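Excluded from the complex is one protein chain; the other protein chains are retained at their positions.
We call the chains A, B and C, going by the order they appear; numbering starts again at 1 in every chain.
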Amino acid sequence: MDFSSDTSAPAHPAIVNGLLEANHGAAPSYGADRWSSDAREALRDVFETDLEVWMTSSGTAANALGLSCLCPSTSLILCHEEAHIERDERGAPEFFTGGGRLSLLPGAHGRIGEATLEARLRLNRPEFVHETPAAVLSISNLTECGTLYRPHEVRALADLAHKAGLRVHLDGARFANALVTADCTPADLTWRAGVDVMSFGAGKNGATGCEAILLFGEARSLKGDLLTRAKRSGHMPPKMRFFAGQMLAYLRDGLWLDLARRANVSALSLSGALLEIPGAELAHSVDGNEVFVRLPHAAVDCLSAAGARFYPWPDGAFRFVCSWATRPDEIEAVRAIASALREAD
Amino acid sequence: MDFSSDTSAPAHPAIVNGLLEANHGAAPSYGADRWSSDAREALRDVFETDLEVWMTSSGTAANALGLSCLCPSTSLILCHEEAHIERDERGAPEFFTGGGRLSLLPGAHGRIGEATLEARLRLNRPEFVHETPAAVLSISNLTECGTLYRPHEVRALADLAHKAGLRVHLDGARFANALVTADCTPADLTWRAGVDVMSFGAGKNGATGCEAILLFGEARSLKGDLLTRAKRSGHMPPKMRFFAGQMLAYLRDGLWLDLARRANVSALSLSGALLEIPGAELAHSVDGNEVFVRLPHAAVDCLSAAGARFYPWPDGAFRFVCSWATRPDEIEAVRAIASALREAD
Amino acid sequence: MDFSSDTSAPAHPAIVNGLLEANHGAAPSYGADRWSSDAREALRDVFETDLEVWMTSSGTAANALGLSCLCPSTSLILCHEEAHIERDERGAPEFFTGGGRLSLLPGAHGRIGEATLEARLRLNRPEFVHETPAAVLSISNLTECGTLYRPHEVRALADLAHKAGLRVHLDGARFANALVTADCTPADLTWRAGVDVMSFGAGKNGATGCEAILLFGEARSLKGDLLTRAKRSGHMPPKMRFFAGQMLAYLRDGLWLDLARRANVSALSLSGALLEIPGAELAHSVDGNEVFVRLPHAAVDCLSAAGARFYPWPDGAFRFVCSWATRPDEIEAVRAIASALREAD
Partner (left out) sequence: MDFSSDTSAPAHPAIVNGLLEANHGAAPSYGADRWSSDAREALRDVFETDLEVWMTSSGTAANALGLSCLCPSTSLILCHEEAHIERDERGAPEFFTGGGRLSLLPGAHGRIGEATLEARLRLNRPEFVHETPAAVLSISNLTECGTLYRPHEVRALADLAHKAGLRVHLDGARFANALVTADCTPADLTWRAGVDVMSFGAGKNGATGCEAILLFGEARSLKGDLLTRAKRSGHMPPKMRFFAGQMLAYLRDGLWLDLARRANVSALSLSGALLEIPGAELAHSVDGNEVFVRLPHAAVDCLSAAGARFYPWPDGAFRFVCSWATRPDEIEAVRAIASALREAD
């Protein structure tokens, strides 16, 4: 019953196999190998567009590198007040941008509303030297509340941002989980909806650690700057082929979507089990592989005593995360506890 | 005949196997897994001392993170003018220290001489606010010329540095290759000789990419700062276990020394083959797995035409690098070319 | 009728005279002159304690330098969401700290409430590497709403901050104006109430531009770091004597308090005049030399048409600032407009 994080899951065998396949003979370093170029092609196919890509070992690196190509040291990034880049990356955006800032937007269920963004953008005065102007809108999809932005919602935010001269960044650490629920193409939920740069995560969905930075459309011109920043921050390890090998396996035959679907289905099922606990209620809708639920103290104690692992959240709810590796018996165990609690009620 | 770099070699099967062994079941993220703690123990055994460790995917990251724990943004790092941190890391030390500087020392064959260091330290005036004072001495072993510092040489430099209030950093990207030649214990060539912090490289010696930062003695107190900086720079990927698994395999039964020995033997053999070329002469002694050799133009053309890969060096010599994966037939091919050139002479 | 800012006022003749008095003969550079040491003594007398001091040409420099001595690049500064360091300094705290952050607290009338601070500090987890911990509480007195913290209020906030391991910074750009209203000693409103480091402004109160950074108590040990950062940021001009000469004149015979009192009296009088406008109401109490007032559109147009200069504020109110140089006839002119508007009502 490990629902602590999708990062505690092991890597999927097929993806590890991809890594092994890249371990053949001598190969040029720093991304000049053939697996890296195949991975780029595979990503172009999946996203149905020309794009540039760089792969990193962590989501923090992918987000911070991508953002630092978009936000000068004298500007700021608009994001949700619960965004991962705000709460969980120890100032990485500030470090990589050289002192750029985050400006936080409120919003129910981890989502930034159109009206909120519009009001904030009206305050933006790039010509006023004393104030730090906004250069980027960063959204997460799935959001940090496990909720989804649908294509038309991304598009609405991106349009507002672009109109105000900002560019749009997407933290897609759980993009696969979002996509499966949105039931659209990768293109529809990203560049066609106005995303300029994204972190395309695989580490929470079966890789050993492989997060791709994708540059779409005009943002492709940032490739040189991205490589420079990657090198300078130690994110250009010589043997890039081991990232590439994983990415190839990840995308092959839709494995990435199968794994995400499996995690999402587990989450829905887990959410059903948890809601059988008397007094339990969802804090947010379950749009992906995360369940945020309010629980009575007794239930929390019971679950913990039975060995379930999950985290209390700052807002008083509890977060349960499923992964591709979540087993039915783990969910059944929760359901059994729920039954016991219901009977005792 | 790929002598371009030891980073073009594939990963060694036993080390990849170590990675696979760490792929079992759920495990806590961010280094709290059992492989990580086993790897720390294994490093303590190998280095015969208590130490702290953090693992990264690139040597640039390992160097820059280690240095940034030692050098405030208002100070500088003394290093050889050909040091990797000066020439090949795109300003990573400056980025990670927040604007710290490098101050370059000359020295034959990539080595800093005692007298040179002593003279430089006499100019150091930490109390003079207008000048940037030195906080760290960074040496590489093997040096960037493929040469070795022996324990008493490291000790002499470290003593001078410590007396002047500096701490000592070791770039050990090719530490295994150095150690095999020095024929002493890892401790003798590091903390017993005065090294405070080191980059302990495995990526050039058979890993997929795994460079450990080791903190010795009093420098162990920097662990908290190191973790903070690792997180902030994206060098705290969730699944640290895959670094740890490799490190365990790397150290097991002295594999790391076997691999380095193999590479060094190949380099000596290659160097013999190259010196059979009329007019060829070594630029530096071959103390590890690198051969720096001056070659007639015709020889360079011949080798290239035959498909040999190697790099011209800024000083006019050519660098040939061997790895654990260098095959005897690659060296024999060079020897055959040398013979042909000798006969044509 | 220039109420745009106290920075538009000319320098007071006595303070300019102080500058001239320092222009005698050769003198050592960089603060080693006798005026600088006299100024330090004068500040010690005024604040009734030993302290360290450095003078700068701008309030932004004073704030950012002081904060950068207190906040590591990996930590954050708590401040009010309307603080000058947040709104009007173009990311200077982030730049000087090397990527430190601001975390914003709400609060009516520009003041941080005890309960708000306490709740925020409960979320502070310095041991959790993924989150940026708070290292500093920065308050402004006068606040950016022109309101006052009294000594016991400063003390309450400082106690909370210190208990949580933070240090306390005071932006005292309008400290003289605050002090005159608080009617206590400089010590009572600063170090005796728990302030560790402050910006002591003179530029808004009659100097040509002279903002002192004061280090109290244990923070005096930061002097070396402060000088290093001042040098490195270009805030160590050779002829420090011209700052010192002004500071000496500023403090002599309580001139600084006389000037602040004059500005405060003007503001009270102006506020009275403005409130005679039908529909006018204060947004905040007038505790110093600033009046924030809500005004009917017609009144705004009338005042502007008559040549009055003042700024609209983001919250919909209008800011009028008085200085030592505000003339009674400027206020009378406002009163006349108010009368006209009242009659027309």
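Assorted remarks:
One rule holds for everything that comes next: contacts are C-beta pairs under 8 Å (C-beta built on N, C-alpha and C of every residue); 3 or more make two chains touch, one makes a residue touch a chain.
Model, not experiment: these values are computed from the prediction.
The omitted chain makes contact with just one of the residues B:94, B:144, B:290 or B:330: B:94.
Among A:229, A:262, A:284 or A:319, the one in contact with the hidden chain is A:229. The omitted chain makes contact with just one of the residues C:106, C:238 or C:254: C:238. Residue C:19 is the one among C:19, C:197 or C:317 that touches the chain not shown. The set of chain C residues touching the chain not shown comprises 2, 4-5, 7-11, 16, 19-20, 23-29, 56-58, 60-62, 64-65, 89-92, 95, 203-204, 208-209, 228, 231-239, 242, 325.
Remark: the residues of chain A touching the chain excluded from display are 30, 73-74, 98-99, 129-130, 227-229, 231-232, 236.
The omitted chain makes contact with chain B at the following residues, 73-74, 76, 87-91, 94-95, 98-102, 104, 123, 129-132, 314.
In the analysis below, only the chains that are shown with their structure count from here on.
The most central chain, judged by the distance from its Cα centroid to the centroid of all protein Cα atoms shown, is A.
The chain with its Cα centroid farthest from the Cα centroid of chain B is C. When C-beta pairs in contact are tallied for every pair of chains, the largest tally goes to A-B. Per-chain Cα centroids separate chain A from chain B by 34 Å. For the pair chain A and chain C, the distance between mean C-alpha positions equals 42 Å. With centres set at the average Cα position, the gap from chain B to chain C is 52 Å.
Multi-chain contact residues of chain B (touching two or more other chains) are listed as 228, 231-232, 236.
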